[in-house]
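I have a structure I would like to understand better, so I am pasting it below and will then ask my questions one at a time.
Complex shown without one protein chain; remaining protein chains in place.
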Amino acid sequence: MHNPQLDSNGGLRHLLTLDGLPREILTEILDIATPFTEVAERDVKKLPVLRGKSIFNLFFENSTRTRTTFEIAAKRLSADVVNLNVSTSSASKGESLLDTVDNLCAMQADMFVVRHAASGAPFLIAQHLFAHGRKDIHVINAGDGRHAHPTQGLLDMYTIRHFKGDFTNLSVAIVGDVLHSRVARSQIAALKTLGVPDLRVIGPKTLLPATLEQYAGLRVFHNMDEGLRGVDVVMMLRLQNERMNGALLPTPQEFYKSWGLTSERLALANSDAIVMHPGPMNRGVEIDSAVADGSQAVILNQVTFGIAVRMAVMAMLAA
Amino acid sequence: MHNPQLDSNGGLRHLLTLDGLPREILTEILDIATPFTEVAERDVKKLPVLRGKSIFNLFFENSTRTRTTFEIAAKRLSADVVNLNVSTSSASKGESLLDTVDNLCAMQADMFVVRHAASGAPFLIAQHLFAHGRKDIHVINAGDGRHAHPTQGLLDMYTIRHFKGDFTNLSVAIVGDVLHSRVARSQIAALKTLGVPDLRVIGPKTLLPATLEQYAGLRVFHNMDEGLRGVDVVMMLRLQNERMNGALLPTPQEFYKSWGLTSERLALANSDAIVMHPGPMNRGVEIDSAVADGSQAVILNQVTFGIAVRMAVMAMLAA
Partner (left out) sequence: MHNPQLDSNGGLRHLLTLDGLPREILTEILDIATPFTEVAERDVKKLPVLRGKSIFNLFFENSTRTRTTFEIAAKRLSADVVNLNVSTSSASKGESLLDTVDNLCAMQADMFVVRHAASGAPFLIAQHLFAHGRKDIHVINAGDGRHAHPTQGLLDMYTIRHFKGDFTNLSVAIVGDVLHSRVARSQIAALKTLGVPDLRVIGPKTLLPATLEQYAGLRVFHNMDEGLRGVDVVMMLRLQNERMNGALLPTPQEFYKSWGLTSERLALANSDAIVMHPGPMNRGVEIDSAVADGSQAVILNQVTFGIAVRMAVMAMLAA
């Protein structure tokens, strides 16, 4: 089957999902990101890599936080960035997603960073560009529905590699609301590709998708203490309470009791285990403040690496 | 009478309307735009023409689409662009339009791109600047009420010239909701000035303004098939349904039946006729998708030329 994110030479044309992305490309992105982490520490945090390029932040779903990370990454590469909050724009005038895209292409866009509540929207755009022979325009998925959030997955991989070195001897646990989480889907895909031998998913039955069985070797735990025992990496998920309908969950307090990461629970993991979270955190719901601000947390490192990883993806696509 | 958009040497100081703008200036803008279309195809889409200039997108009426075209044009000329969505700002604190303008002038604005629901707002600003001796600050009308949308009219002229060469032997039809359309007003003014000998307006009586008679030689058609016969250019208008009050129009479906541009109807025009639309399109209302995406449509070319034309206007005003 045609993989729309790769060009005919197997190079990266779009970044849509980490599912099916070859290990070499995953690793290449992480490698390219490394020097970009140093740019951010310079006095002048700017490189001319994307000078004169037009990057559109096309956010059909509001997310100031994610939009900001891409905006910063693009500006540090000297691109011209235009933010479009499309929910308040043409979409409300009845213009279709693809008409909006065609218009921006006609303005000589070089790259779209797309956030959409519907799973598959960035794919649809990439296919549309392909069908119209626009190989010069690149799409980055900044989160689509419950499907994927590949730059989040990549920055998570960068963080793990930074602190743990090698993937092939790690125990990693993903904890929480996997059912509603595009982040978890991207993490699982990347961790499998990078060769993590012991991958665990921990959460209540109501918040784990039925499709987890497809991942060979992945183990499911419905008891947090059991699941955390001996892991090297704890990847917490945000409790997507704005997506909850009330039927799946008791109160946040009860969730915390069973699934919140406390210092006591974290002590069950390896003593040098790292704690990750994609943010924004619900302190006292999925994570205790003592852990969030503790010495094992690498949550803010994730944010820092996220800028470098997004710069790397943009630089690769534009190259 | 004093024409506020020209300086004492007859040069362009502001772009407020195409009505009364001399043919030489219209043509000069189109000529200047030509090399700018090539900038957009370069690797580095950036010229230093407006470096260090402060351009304010002053949008009293929301329009992400139009704002984006001006933002892109200004950034490709290296200007500093500040977006002000004024409906949510000082206006709601009771500050008058002209107090807002005075404040931005005091911040050493170089140019205002003004969108306003009230016809004449950009004129009012230009007169105010004139009265205060601010010859160094320029106003571009980005659409005011039902009055004018001159950069849209200019990009339409650029598109026609690009595809048809000469204006003085053309048949051009403007189709649809002329009554509510500032675009149509700007198009008619420019087409007359540029010497189009056969200019037609096609639409239901309820959507054509009473004042069309003032344009010598303009012919009005209340039957679409008759109006399209033998034309070289079909300029569709967007059905401004958000402005409709229900009294003027039946359903969108009925509108489409009588006034929608289908392949069958387009076949009545000359075989090399081009189809234009200012966007965003209501597919299946004023235009059929087969036409919108067909080989005669130059709708996306309009968008591309629109960036170059806006760059040209900005460069001329600042020169």
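Chains: A and B, in written order; residue numbering restarts at 1 for each.
Just so we're on the same page, contacts are C-beta pairs under 8 Å (C-beta built on N, C-alpha and C of every residue); 3 or more make two chains touch, one makes a residue touch a chain.
Quick caveat, the model's predicted, so the values are computed rather than measured.
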Would you mind spotting which of B:51, B:135, B:205 or B:257 touches the chain that isn't drawn? B:51
Just the residue numbers, please: which parts of subunit B touch the chain that's not shown? 51-54, 80, 82, 84-86, 88-90, 93-96, 99-100, 102-108
Suppose we count only contacts with the excluded chain; which residues of subunit A make the list? 40-46, 62-65, 68-69, 71-72, 75-76, 241-242, 279-283, 300-301, 303-304, 306-307
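We take it that only the chains that are shown with their structure count from here on.
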Centre to centre, by mean C-alpha position, how many angstrom separate subunit A and subunit B? 41
